[in-house]
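Every protein chain except one is present and positioned as in the full complex.
Right after this comes chain A.
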């Protein structure tokens, strides 16, 4: 247990040094505003990828509706600061909790579904959220909300990212996180060993949604405008590709995947139509050359990607 504690503190010290170095580069002007925006975007994507990894990589539930939770957080926090003068950080916390609540509400009916069916349900959830936002006058319809106070500073962003990574990693490396991994590994055996699999799937969904919601809030308060179009299926897919690139089931992998893809897209900003091709190419290349992801700990196959095992009726009887 001491060892666990030690690696935890090494991580914290590393994060602080990283923060300090970047802070120096920013204040001395070596890193300009564009660079700062990129760094913040990287952190937002790290939050999204690490939280999605908890659902897909750790618990083995194939969700592709993460942009939906992100948009809930973005809209809730923006309305709170714009219309109700709620302090920024409080607005972020509330937006995360609302997203988590949606995670629970969506999770209860859909988590009975397996693999592909769950994927379709979560995809549908993301699209429903987007279409509701699109048709709601109060949140600006298609043009969305603008004039959101740009309160997401590099320091706040870094702190929230650090908290996300630490809390999720602490969860994963505990008996509760192991319960989630057991569900991924063999749901029938997990249930037979006393794990309330439904409860832990919902917990994973809620925790993932919580941090995706906060990431959405931070994003809204960085980029000034939000509209339903920025939380479409492509965004959900992008987060999924980050997780797969890094390696399903690995938090450090999700971080690396988020950094690599964000940098790649910032460099290729002028060619947005290339994104879809790049996503597909990455997925195919990963499957062929690095099925476990750049840093992955668990095998990546389409089966694992979607779900963990055969349906109960297939093989329980023999």
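One rule holds in what follows: contacts are C-beta pairs under 8 Å (C-beta built on N, C-alpha and C of every residue); 3 or more make two chains touch, one makes a residue touch a chain; residues count from 1.
By our rule, contacts and distances are computed from a predicted model.
J.: One chain of this complex is missing from the view, so tell me which of "Hydrogenase accessory protein HypB", "Serine/threonine-protein kinase RsbT", "ATP-binding cassette domain-containing protein" or "Thiosulfate reductase cytochrome b subunit" is its UniProt name.
T.: The chain we cannot see is, by its UniProt record, "ATP-binding cassette domain-containing protein".
J.: Who touches the missing chain here, A:111, A:195 or A:282?
T.: Per the contact definition at the top, the residue touching the missing chain is A:195.
J.: Which residue from A:179, A:242, A:282 or A:295 sits in contact with the chain not drawn here?
T.: Spelled out, the listed residue whose C-beta touches the missing chain is A:179.
J.: Would you mind spotting which of A:203, A:241 or A:282 touches the chain that isn't drawn?
T.: Of the listed residues, the one touching the omitted chain is A:203.
J.: Suppose we count only contacts with the excluded chain; which residues of chain A make the list?
T.: Listed in rising order, the touching residues are 1, 4-5, 8, 167, 170-171, 174-179, 181-182, 185-186, 188-197, 203, 297-299, 312, 315-318.
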